[in-house]
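A single protein chain has been removed from this complex, and every other one stays in its place.
Right after this comes chain A.
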Amino acid sequence: MKGESILELKDIKMTEKQWNSSTKIWTEKRGRILTFTSVSIMIMIAISILYFVASKGFSTFTVNKASIVDFFTGIEWKPGSLNELGKPIVGALPLIFGSFAVTLLAAIICSPLAVGAAIFMTEISPKFGKKVLQPVIELLVGIPSVVYGFVGLSVVVPFLREHLGGSGFGIAAGTIVLTVMILPTITSLSMDAIESVPMQIREASLALGATRWQTIYRVILKTSLPGLLTAIVFGMARAFGEALAVQMVIGNSTVIPTSFVEPASTLTSILTMGMGYTVMGKAENNALWSLALMLLLMSLVFIIIIRILGRRRVY
């Protein structure tokens, strides 16, 4: 037995020597070149997009001389016309308000539902959850946003009009559609977070005499909290950037609404609506790029938040 294993070792050494000759070096190099090319292409794409959006987005303020303060505080969005100072009217506050309103409301409604579902699928009924609920939730991810928008337009809007009054278009409809859209994202990420809580922690808690609910509530939720928060922020990032479905149900009126069933607008809805109608390089077009830049910066903020939350993940 002993002799055999030594022989084997020798064999391996032999092959390693052969490898060392030239193949190995070539394989290493080849791998390096391939990965390096991919990485540099990705970096180039990211940098060029950042540069392009930023240069276009800032030109509203540098070339067209619109005021940045107006952009964040003004309530009149008419980038095609000039105000009395000869500057384009780019008050994006109603759009920013709309974006944050639907995103936050959707997150508030969705988070308890999603985390509850995740607990059910991992802790309470893992078999049924894995076999039936998870595929259903994953199915929801695959539905294109235009379908969500169309369902919202055909079902949610008339429903709200009949029961809450108004035209039905507005923040309420947008929130409902977004809630359904981000539900699968938050649920599956929450499931991952809860599942990654080590078994020993559960066993320790149960061994101390805690009931199942006490274990879930006091131990599992607490330990997986950073992961759950990451899931929610991911969901919010998705909601903030969603364009098509929201555009179809929110009504796209650039005012700050006084009720949930009054037409409002979001950054994305005005951006997608205006795209086809503006001429490259004009103030109207640059103003849309500023909205795009704003969205880009917001996604940066979301990523930073996710990073900070991720760092806290210790058991």
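Everything below uses one rule, namely that a residue touches a chain if its C-beta (ideal position, glycine included) is under 8 Å from a C-beta of that chain, and two chains touch if they have at least 3 such contacts; residues count from 1.
Following the convention adopted for this analysis, contacts and distances are computed from a predicted model.
K.L.:
There's a gap in the complex where one chain should be. From "Electron transfer flavoprotein subunit alpha/FixB family protein", "Phosphate-binding protein", "Aminomethyltransferase" or "phosphoenolpyruvate--glycerone phosphotransferase", what does UniProt name that chain?
P.N.:
"Phosphate-binding protein"
K.L.:
Which candidate, A:Q247, A:T268 or A:S290, sits in contact with the chain we can't see?
P.N.:
Touching the chain that is not displayed is residue A:Q247.
K.L.:
Which residue among A:Y148, A:F169 or A:W289 touches the omitted chain?
P.N.:
A:F169
K.L.:
By the contact definition given up top, give the residues of chain A that touch the hidden chain.
P.N.:
These residues of chain A touch the chain that is not shown: 27, 30, 34, 37-38, 41, 78, 80, 153, 158, 161, 167-169, 247-248, 251-255, 263, 272-282, 284.
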